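With one protein chain held back, the other chains of the complex are shown just where they sit.
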Amino acid sequence: MSVFITSLVIWLLLTNFSYSELLAGVIVSIFVALIFRKYHAIRFDWKFLVRFAYYTVVYLPVFIVEMVKANLDVAARVLNPKLPLNPGFVQVKTQLKGDAAKLFLANSITLTPGTLSMDAKGEKLFIHWIDVKTIEDKEKYISKRFERILKGVFE
Amino acid sequence: MRRLYAILVAAGLIYMLFVFLGTLPLYGKVDLSNRVSAHFLAKDVNSVDVKKWVEGDKQVPSREKIYGRKGFEDESANVVTSIVVNYRSFDTLGEVTVLFASAVGIGLVLGGMKRMGYGRKPNFILRVSTGILLPLIIMFGIYIFVHGHLTPGGGFPGGTVIAAAVLLLYLSNEEFVANMKTSKSLEGSMGSLYVIFGLAGLATGGAFLFNFLPNGVVGSLFSAGVVPLVYMTIGLKVGSELSGVVAEIHEEREG
Amino acid sequence: MIVLFFTLIGIGVILAFIRVIIGPTSPDRVAALDTMNVMLTGLIVVLAYVFNRSIYLDIALVYALLSFLETIVISRYLEGRK
Partner (left out) sequence: MSANVVIGDILLAIGAFFYFLGGLGILRMPDVYNRLQAGTKATTLGTFSTVLGVGIAKPEFLLKTLIIIAFVALTNPVGSSVLARASYLSGIKPCDCTKVDEYKGGGEE
């Protein structure tokens, strides 16, 4: 069911709205939902949609501010002729349970200042950090901001 | 029973092909000026300028009066689609046959029973993100070949995008095995449906894949006569064939 | 204005392409190629804006999909067997 709704929304975004398009979209979405149901990672109900809409408003500004900060950081590093680098591989523990929540956390980490997530195993995330400040208490710098918000969305 | 049914259908198709082959003109003897409508030659597929006829003598003649005989091409939104489907569609049958032959060859050489694994476990991030990306890719592939008469797409690109989704599943999931039976039956039924469309055109209009449906308004979804149906069959056929090729590359024989 | 966009994106693509040529190892080349592909996706969208054709956006989407697939396939190959 959730696959059907997702497919229909994507179809309507791809096409300009008209009734024949809507009819074709419904037919195609039913077939896609029946055939590929097993492999989709998307499951939601209406409560999730409400929470998602609420937290998107909270999440997007934080995310965009972090992304612009990340790019200014990279720009400063690139344009500086001495290239101040202090990189290292670290691992970070996370409290998030769901697969999708961890995926969004990893993607957010990749797009924020100085960090690039490489792999996840269990509750550990492996991260390449461009400027290692401390070995203890890494979570404060890397993942705390997003973890709070994503916990609200997915749990 | 199924075999008898298949033999009957095949015999009927061969009979129709032989009967209507006699009605076709010889190579090089076709009177093309009779077939190509004037506004197609003037590269004016989209706009119909009936305004000056209205101002001239206060009556709107029908489309066929303005431009001569009803066109061979089916009012698709771009000229290339008209050429590919309406003039060169017999070649498309050949291309699909070549693709089928290559898929069969790969199946003979590489096919096996067991799913071949990669050395490493797939990345967690890749595995989860594939599940989220999949509806987007599949819907985009279907969008390409359903809207083949309105956008620069068509059966082959749409089928390739669907096969790309299957390849992504294979790369990201260690246990995934494509359902070959469904794929094969879809491919076979779509291939015969394509030939049946062509023969229906041959029966009604005297040419392979002649347009036997109303044209509709240019730009809406249900327009351009037989083109969307043809592209749908080609898209599903190519998609299932290439998925079969991807699946067979990922299999290995026991022992 | 348009000339400015094309100049900046073009310089970026050329810099990435230099890395594709001189990159010492193959992951270097693939990383540079991935960056270049995303830039070219943006470039196709800008072309759709300049020529005012909405159908170019479909092409940009197909290009993005295929470049992603290319990165994934080459990465899975480079990981190798254990």
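Chains here go by letter, A, B and C, matching the order in which they are written, and residues are numbered from 1 within each.
As a convention for this text, contacts are C-beta pairs under 8 Å (C-beta built on N, C-alpha and C of every residue); 3 or more make two chains touch, one makes a residue touch a chain.
Source: prediction; values computed, not measured.
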Chains in view that the hidden chain touches are A, B, C
Of the candidates B:13, B:133 or B:180, the residue in contact with the absent chain is B:133
Note that chain B touches the chain not displayed via residues 120, 123, 125-126, 129, 132-133, 136
Against the hidden chain, chain A presents residues 10, 13-14, 67-68, 70-71, 74-75, 77-79, 83, 85-91, 106-107, 110-111, 114-119, 121, 124, 126, 128, 130, 132, 135
Residue positions on chain C contacting the omitted chain are 1, 4-5, 8-9, 11-16, 18-19, 25, 27-28, 30-32, 34-35, 38-39, 41-42, 45-46, 48-49, 52, 54, 57-58, 60-61, 64-65, 68, 71-72, 74-76, 78-80
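Just so it is clear, only the chains that are shown with their structure count from here on.
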Of all chain pairs, the one with the most contacts is A-B
Between chain A and chain B, the Cα-mean centres are separated in Å by 37
Cα centroid separation, chain A vs chain C, in Å, comes to 22
Rounded to the nearest Å, the gap separating the Cα centres of chain B and chain C is 30
Touching at least 2 other chains, the residues of chain B are 140
Residues in chain A with touches to at least two other chains are numbered none
In the complex, the residues of chain B that touch chain C are 118-120, 122, 126, 137, 140, 144, 151-153, 157, 161, 164, 167-168, 171-172
The residues of chain A that touch chain B in their complex are 3, 6-7, 10-11, 14-15, 18, 20-21, 24, 28-29, 32, 36, 39-42, 99-100, 102-103, 106-107, 117, 119-121
Per the touch rule, the chain C residues reaching chain B in their complex are 55, 58-59, 61-62, 65-66, 69, 72-73, 76, 79-82
